[in-house]
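Here the complex is missing one protein chain, while the rest keep their positions.
Letters are used for the chains, namely A, B and C, taken in the order the chains are written, and counting of residues starts over at 1 for each.
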């Protein structure tokens, strides 16, 4: 039997998982009714939740843009790509759990370190999976869109690689200064969205090959 | 490296976030089991929740129609558009949080004002982001669909602009009369849906450029 | 300004709302930890939840098929269609609330009647909105796909109309025998799915006009 999948429904399914994971993050935001006497203070008091929310939202946004960059260059998927993509999505769908944990633990000196490290390790694992996914595509050049320039392959890989190093550094920082590490995760997420690059001219992929 | 994205997956991803944020609002609706002795009264007693639900639902519906109006005229996105769109979606996905807060606080004289102002500020920020997004597109006319008439540019901007003023006015009202301001938000949302305009003839964008 | 929207993103957005509302219903299912001593009994004891779940799932499935039948025949939407579609989606997204209420109230003699009537009224309103939507399309034949046979217009309307009468009857029944009315709602939902009809040959709409 064959070993090729068109990318249309993979992209639609993945977009769904990214969009849902992103939107579910809002459930970690709440102000207890006991703070209603002074609601502004109650809202302000939840800053760790907003920080965790923003970090995870922008992180997932950046991951989605990386996913876009990869699948835009894909003509079709093989079984390895399908499996790796499912693992990437499992990491993304899992992220609301460490996010909520970090938001709750950030002011608890006992729990803070563990929660921030756990969050960072999740992001590190997703980054590694995305890189393995890209390497698996490059190892099978027949999967690539004929229009992909070999000059493009390295920059995409590079744009995934530094994240891995940065996340490892942020996790090390989390062992010493957990709060600082959270801002580190946020900085990595913003940088990932900032560095994302498109094409010279837009490709009209979904209509062509989906 | 290039700087262009096709609009297909951006639209699909954005549609996902709008649809999910809209549908999650239902979780703010509940009747406590203690009201089951007289359930009709219990259901009626939750009117602030229904008001908040309707306001946010129609608001997100109107934002989705504005998003539609913008992306329909977009040939491709650049990095600025991608980032601004992500910020708009962050605002939309965040909205269930102030919605729930407002629904719970609306009968608490201490918390009411803060909750209604906080809700209004969220909508104001989203409106400003949408306007900045449209301005960023107009500043790069090569992003626009060749078929876009320059006469259309102003009306779209105008249809985004009044919301900003209206939201500022509603927030000022919220400082004095919070309950009235909620109806103001609802009126702005209905007006936004009411004023939304399509094309002379439908454009077949997704199939052409996505 | 114009007054036409292509149907591609409307369908994608609507599919999202239908699919999410459907899938969120699962949150009304739970077995309290206190039933873990005899879990089979605990699972069986939740039968009103399963009944409410099935009824709402099949109802939304049937509404989605009716939506499909309508939009398949639509060449483009005007402002009225956009607004009515948003109202239909508001009803669908609201449905998990009366569903959960009905599941919890079904064994409470005080609350049962109100919950079952409230649920039925929600379904009645959605049915009426769908019918108004279809009438608004037929009143503007230029919105219809040129391939639509005028012979098809009546059957579609008829397939929407009886639901309205059936729901009114089921609500009347709910005032006397609430539990029986729930089975009535389920029967109406199954009949709606059962009666749904496609085309003589499949139309390839999304790729053509979206």
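The rule is simple: a residue touches a chain if its C-beta (ideal position, glycine included) is under 8 Å from a C-beta of that chain, and two chains touch if they have at least 3 such contacts.
This is a predicted model, so every value here is computed, not measured.
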item: Option from A:111, A:153 or A:169 whose C-beta touches the chain left out; value: A:111
item: For subunit C, residues in touch with the removed chain; value: 11-12, 15-16, 18-20, 22-27, 29-31, 33, 36-40, 43, 53-54, 57-58, 61, 64-65, 68, 72, 152, 155, 193-194, 196-207
item: Chain not shown, touching residues in subunit A; value: 1-9, 12-13, 16-17, 20-21, 24, 27, 75-79, 82-83, 86, 89-90, 93-94, 96-97, 100-101, 104-105, 108, 110-111, 114-115, 118, 206-210
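By definition in this document, only the chains that are shown with their structure count from here on.
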item: Turn needed to bring subunit B onto subunit C - CA fit, degrees, nearest 5; value: 90
item: Interchain centroid distance [CA atoms averaged], subunit A/subunit C, Å; value: 35
item: Separation of mean Cα positions, subunit B and subunit A [Å, integer]; value: 25
item: Set of subunit A residues in contact with two or more other chains; value: 207
